[in-house]
Structure formats: structure tokens, C-alpha cells
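What you see is the complex with one protein chain gone and the rest in place.
Going by the order they are written in, the chains are A and B; count residues from 1 in each one.
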Amino acid sequence: MSTLDVVLQQIVNGLALGMMYALLALGFTMVYGIIELINFSHFSVFMTGTFVGLVVLNLMGVTAGGRSLTGLPLIGTLAVLFVVTMAVTGVLGVLIERVCLRSLRNVPGSAPMITTIGVAFILINAMLLTWGPQTQRFPQLLPNWRWALGAAEITFKQVVLFVVGLVLMLALSHLVKRTTLGKTMRATAQDADAARMMGIDVDRVIVLTFFLGSALAGAGSLFFGLYYGFTGYYIGYTTGLRAFTSAVLGGIGSIPGAVVGGLFIGLTQSLGGQLLGVKWTDVIIFSILIVIMVFRPNGLLGARLPQKA
Amino acid sequence: MSLPGLERWRALPVTRRRQILTPILLGIGLAFPFVTSNAGNVDAAANAFTYVLLALGLNIVVGFAGLLDLGYAAFFAIGAYGYGIAASGHLKLEWSNLWVPLEWAGQVSRLVVPGQPDTVQFHFAFWPMLAVTAIVCAVFGALFGAPTLRLRGDYLAIVTLGFGEIVPVVARNWEALTNGAQGLGGIRTPKFFGFDFGFSPYPYYFLGLGLVAAAVWISIRLQESRLGRAWMAIREDELAAGAMGVNHVHYKLLAFAMGAAVGGLGGTFYVAKLTTATPDMFTFPVSVMVLVMVVLGGLGSIRGVVMAALFLAFLQSVILQDLTEYVHALGRVVGSETLQRVELITSLELIFGLILVLMMIFRREGLWPAVRRVAALTREQQDAAPARGGAVRLSWAPAVTPGGAERPLLVIEGLRKHFGGVAAAQDITLTIRAGELVSVIGPNGSGKTTLFNLITGLVPADAGSIRLNGNEIGGLPPHEIVGRGVARTFQNIRLFNNLSVTENLLVGEHVRLEAGVLGAIFRPPHVRREERRAVEDALEVVQLFGNRLLPRLEHPVSGLSYANRRRTEIARALMTRPTLLLLDEPTAGMNPAETLELMDLLRALPGLGITVILIEHKLDVVMDVSDRVVVLDHGVKIAEGAPAHVRSDDRVIEAYMGRRRRVPA
Partner (left out) sequence: MSAGGGVLLDFRDVHTYYGSLHVLKGVSYEIREGEIVSLLGGNASGKSTTMKTILGLVRPTEGTVTFRGQPIHGLRTNEIVKRGIAPVPEGRRVFPRMTILENLEMGRYTRRSEPGWDAELDRVFGLFPLLRERRHQQAGTLSGGEQQMLAIGRALMTRPALLCMDEPSMGLAPRLVEDVFDIIRAINEQGTTIFVIEQNVNMALSIADRGYVLQMGEVVLAGSAQELVENPLIQKAYLGGA
């Protein structure tokens, strides 16, 4: 394979990965946009989602050692898997907001963020205690079809990721831009007091945002499981930091920014891994994070600067 | 529950309590290894001391200065690997003659292998390395802290987290330096005059106890020094701290450096005892663990942090093990398989998470916060008729206005400032003469506070010049302008809320004190003298307000009445010994009696050599105390002159009341 082909392959891989990071970053950025909270627990919800997916699949009789599915059974299983997992993670997100964060809504400083760190630890450890430290195999639902793209190739898994990811993003975009509910979310994010003055129940909007954001994390978690074929209690951490960087890079609070950032980080990971070696990708990504936060906290697509003292 | 002794204990002054407690605690500490029969306990205690050191270090950064550092394990790592690399012989560098003096001192050896170039092998002694790694960590502390200087809370934390992640990744991947994921082994143990610490826990215990005692002592000294006050001021209100002369860049970097240095000590100690260092010992959960200790004990509370660290260390090493035994026994009794297999130690991080969540929701100040025990006001003090300030006199005020009255003190020319599309200051030209009291008035949004912000350097001007005593001060940072003799108060009062009245005032003295780190820790005579003098100055300034503030000196300002808060803020500004004082609505919220009292003080200030610029809305006050009045409207100076003259000026009336309609309704 020539260098160009290698690069092309890594671009395909990177974009697929980027979709997952984008989904994860979206949920995170939506919550930040509305209450200016850096929600660490988001990435643990993501991790928990993979286990929820495992349970759902097992309940449907799909196990790790089993064969892949095609046609109608595949579509049906995927549909049930996504809907149920996203619903469960969505509810988990709402629970976290109600139980841990609502009472801290007006507390200045970093207390809310610290609380989310605590919640993240609780979730991680709960999964560790329930499932043990070893990696869990995730059922390989999707058949291993491949197609050539020049001298590179694209797998069926990647196509599914692209399609489902695109569908979810378009749905979110429609919701946010065209529905009344979406508009109330945008209004609340731009000026919560003015939103109240319009008669909007800001508390309910916040709950809804958490639900949607966590549901998207659930979708992202299924991407992880289906794509990589495994999961473990620790995956929230590395994937999370990358999704976090994606959100910050794109402009924290900005929805298109999360998508752009996610794709960028995905590409960075695969191209960077190819060129510099996998073990240095973390350093690269953390450095990007630090550089952005110090020199351009607004990110690439320049969302609103944070207001909290 | 009130024990009879407790009340008497609380009545003792802090120094006395310390004098009693210190030997008791030290005695317990020294006796413990001999009292306990189990060497395992001593070992556990020695390990616990590492955690205490880390907690004390993070306490300086998060507790004192209010900088949330989520990557503190990085300094633990640098201290550990610093000593590890120096004492394990892993690093192989080519020999050069630079190493000869160290070889002579016995710190390195020359390795001769036939057929290969000579290499140098490190085996530095422990004791000098303690100091060296502390210094190296301090440098890294400042380095990692520098990018965060302009960031606020959450973002600052994320950047530190980033650094906290990069360090172990580098450790894992830079194998030539650190032996990668396997880690360094064979790290030499400390030797003390020929006695090798070896693997017995006892010498490490005493070393650890010594380090902890030193760290506690340093923490207390820092907290009660000019440095500690500067940090707490930054933590409470960075803007106001700058307006009182605290250079936030300098002090934030210092906090990072000192916190990192203590963390480095912990790292060196830990690794010397363990004789190995692996990257996994310094990951994010470790940073979080140290944060949990500080949050549990109480941010800024030295004793709280020490107790929490000891508790969590023992939780890990002893308590969870014992509890697990009980649960197993319970399982056997009840016949439950699951209970018999439970290992509580694996739920350690669950416990950390729970602690963080519960503390943040229910008790943000920590379990053992540094409580300020303030005696409630006595009946007498409450009923005392508030005496108005006596003759207004300050010992440092010049008898004669320096340079003679009426010379230009502050000259503003062509000052311009836009915020977005709004012109807050449009070509403002103004001269303030020494010994004057000038009032600046105008309707809402006319740019009065912006003018103050421009003069004091809070906001940079777009154009124009501001000269104080002939020297340009435009462009200088706020804390330097304070040093030039300009002080201010704020429209909505910016006091350091959790600090006492005295502490607030002492921050005002900051620019005129000199103590640095060493001065703060060792308290040589000149530092003790200047601290005494500062307290005397505070008392003197407080008496300008009669006995209103006097009985409340040790009270946290958050509990004071609104009028007293205003007075405290003015007193704090006076502590900087300004030649020019800018007061932004000082009588707002005061009733007529309180306003009259303050007016007496205002009138007297120019006589003390303090020129005053006043923003006021109560025009009666303005008319009474001012020599001159300047009127702003929409950022433009529309009138200037004697008070009575200005009040009847049509333009001024129109600015306040609005223009009459051109076409009658």
C-alpha cells in the first residue's frame, strides 16, 4: 500500500471513530451549553451504556460468541438495542441531575464539577464490582463485510456507524432547530432568566437536556461496543477525555462544534497513531486540549465564553 | 454536648493551644512505634505519612489559594521519579568530565564496559535529593501553573488535569529515562551516617513523621503570613485582591510551586521506602484521592486535611481489611456466598466518589474546617452607643499636603473606552488637584464606574492618557497602581467574605510589607516587626469609625451589617496609605444617620493628605462635601464646576430627568 492509501485508510478509520467521539461530545456540550457545567459523569454514563447494551443483547439471546446477524433480524435487533440502551442511559443522566446536581444549581465555584467527578467514580466502581476487572466481549452483531475503496477498504461496521450517527445527528439538529422544544432549549442556553420570562420551565428544559445528552452517550457507547467488540469499566476514561477534547476544540456549548471537533479528534487519533505511534496519541490529544483552553477557549467554532466567576 | 473543659479550651488563645498541643501530638507520634507491638502498624503509619504530605501540598494550592488542581499526582510523580532516576542507576548516559566532581563526592560512578563507551551510573544520596526534587517540583509547579493564570475555576482544573495525565504517559513511554511501564526498581534506600534504612519500617516512620511535622509547620507559618493572606484574598475575590495590591500572577505561581514542592517531598519519601516507581502509581485516581482528602478535611484547614489524610490512609490499609473480615464472618453466619467473597478494598474508589458527592452536597466546608471561634459580642458591646469617629487623625498622614495643595495630582486627557458598540468614555479630560474632594455624578450608565476602572487599571483604555504625579499609569496592572498610591472601593462591595475584618484590613497593608516565602516561614525579627506594625495600623484606621468596627475585628465580614461592610471596605483601602482614594458610592445602603457620619470622615480626608474622587448618587452628600463636581452622561463630561453651579445647570437636569418632548403629547 502506498502512503496515500495508508492515509486514506486512516482517514476512513478516523472518521468512523470521529462519529463516536462526536456523539459523546454532543451530549456533553449540550449540558455545558445550558448550565455551564463540566459534567465528568457523562463519560461514565457512556461506559455504563456499553454494559446496558450487553445486558439487553443477552436478554435478546445474542451472546458474545454467537454469529453475526443480517437483514431483518439485524435491523430489528439494532433498533431494540439502541432504543432501550438510549432510554436507560437517558434516565440515568436525569437521575444524576436530580439527585446530585439540582441542589448545587446556584452554588458558585467548582462544587458541581467536583460532584460529577464523584459520580463518575461511583459509576466506574459500580461496574467494576458488578462485572469484574476483565474486559467483556461485546457480541459481534455486525457481519464482517468489507468493500474496497481504492486500495483502502471500508467495513460494514463503519458504514453502520456513519449511517446511524448521521441519522442521530440529523434528528438532533431537527429537534434543536425546528421544534418548539428545541427552541426552548436554545433560548434557555442563551439566557435562562429571559427564558423564564417567556414562561419556559427552565428546570424541565434542563432535565430534558440531560436526558437527550445521556441518551446520545448511550448511542455512542453502543458504537464502541459494536466497533471494538469489547468493553470494560475503564473505557469511559480514555474515550471520555478524547470526547471532551472534541467538545472543547469545536467550541464548548456549540452543537456543530462538537461534531467538527469529534471528527477532527478521530482523524488525529488514527493519523497520529499511524505516523507517531499509538502510545503517543494521548499526549498529542492532551496537548491539543491544553493549547485550546489556554489560547482559544472559545474553540474553533467560537461558542459563548463562560460567564461563571 | 458541652464538656466542662471544652469551654475553657476554646477560651484559650490559639498560640497557647498550640503550645499545649504540639508536644502532646509529637509525643504520641514519637511513642507510637514503641507502644504498638505490630510492625505492620508502623509500616502502615509510615505509608500514611506520604498521603498526609500530599494532602498538605494540595491544601496550599486548593485550600489556601483556591486553585483547583486535578492533576496533582504529577508532582508526586516528578518527586518520585526524580529520586528514582537519581538513585536507581537505570539511566545510562555517556561519561563526560562534567561528572567528575560528583564522582568524587560519591554520588555517581563510572561504568567501564569493554568494547563500549563509558557510562555514568547515578546513585545519589537521599538527603540532598529531597531538596533537589522539591526544587525541581517547584519549577514544574510554576510551569504547569503558568498556562492557567488567566483561566477561571473549571477551565483551570481541566488544564491541570491535562498535565496530570501527560506526566504518567511520558513516564510510561520514555523508557530510556524511566524504564517505561515496568517502572524503576532497585532504588536505593536512604542512609543516615552509615545506617541504612533498609526495609524496616521504623526509620521511615520517624523520617515521615519529621517531614509531616515540617510540612505542617510550614503550612501554618504560610497561612498566617502576608503570603497566606494574599492567597486567601485571591481565593475570595481575585479582582479585589488586585485592587489591594496583590499581584495575582506572582502569588498563583508561588502557590503552585510550593504545593508542588511538598508533593515532591511526598514522592521522594514514598519511593525511597517502596524502592520502586511505576507509572500506574501516579494516575488520575491518585490525584482525585488527594482531592478527596482535602475536601473531606476541609479546604484550607490544616488539621482537617491531616486528619482526613490519616483516616483515608488507614481506611485503605487497615480498616477496609478488617471490615472485610467481619463481612466474611457475617456471610458465614448468614450463609450468604456473596458476602463471603466480598473484598471491600476494591470499592475504595466507590467510597471516594461517595465522599466527594456527599461532601459537596451537604458540607462543602469539610468535616474539620478551620473554624474561627469568635466570641459573640458581650451585652455591653451590643448595647454600647456607637461612638462616632473621634478627631480624624492618622499617624502616617503628612501634616502638610506634599508638594503643596492645588498642584495637579491626576491628569486625564482624551480618555476613550468602548464596550462593544457602547461608548463608556468619550474623550474625557479631567484634572484632579491635590487636596481636592471631587465628586463624579451622572445618571445610570453614564460611565462613572468605568472611569474608576480605567484609572485603577482594571480596564485598559482605548485611547488617551492618565498621569499621576506626572507619570503615565495607563496600561499598568492594578496592583502596581496601588503601589503608586491609588486605592479604591467598589460599588457593590468586594470584601473577602470568609476573612475577618482584621484579615481584610491586613490585605490592604500588603503592598507595604516585604515578607517573602522565607520571611513567612522563618519569621525573622524584621518580619515580626512589620506584622506588628501592620496590626497597629489596622487598629488605627479602624478607630476612624469609632467603635463600630472595633468589637468586630475578628468576625468574618460576611456577617456584618451592610453599613459596616462599607466601612470595612473603606478602611481596607485606607490601609494602603493612598494619596488618591476613589470611593464608588460609599454611602449606598446607609441610612441618613450613617450617611452623615461618613460625610464627616470624607470631609476630613483631604486634610490628611488624601485626595478623594467620589461617585455618589445622594446629591445632598455631594453638595455638602465636594469642592468640585463633574457630571458625566453617556460617557461624556457634560459639566464641571462648583456644586451649586452644577446642580442648576440645564444640561445636568436634562441628563437626569430626560429631555422634554419636542412635540407635546
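Criterion: contacts are C-beta pairs under 8 Å (C-beta built on N, C-alpha and C of every residue); 3 or more make two chains touch, one makes a residue touch a chain.
Keep in mind that this is a model prediction, so the values were computed, not measured.
When the full complex is taken into account, the listed residue touching the unshown chain is B:L619, out of B:L111, B:L539, B:L619 or B:I638.
Here the missing chain is touched by one residue of B:H123, B:R416, B:R433 or B:R647, and it is B:R647. The missing chain lies against chain A, touching residues 180, 183-184, 186-187, 190-191, 193-202. Within the complete assembly, residues 421-422, 443-445, 560-562, 565, 585, 588-589, 617-620, 622-623, 647, 652-653, 656-662, 664-665 of chain B touch the chain that is not shown.
We adopt the following convention: only the chains that are shown with their structure count from here on.
Mean C-alpha position of chain A lies 37 Å from that of chain B. Across the complex, chain A meets chain B through its residues 38, 100, 103-104, 107, 109-115, 117-126, 128-129, 237, 241, 244, 248, 279-280, 282-283, 286-287, 289-290, 293-294, 297, 306, 308-309.
Touching chain A in their complex are the following residues of chain B: 68, 70, 147-148, 150-155, 157-159, 162-163, 165-166, 169-170, 172-173, 284-285, 288, 291, 295, 346-350, 352-357, 360-361, 364.
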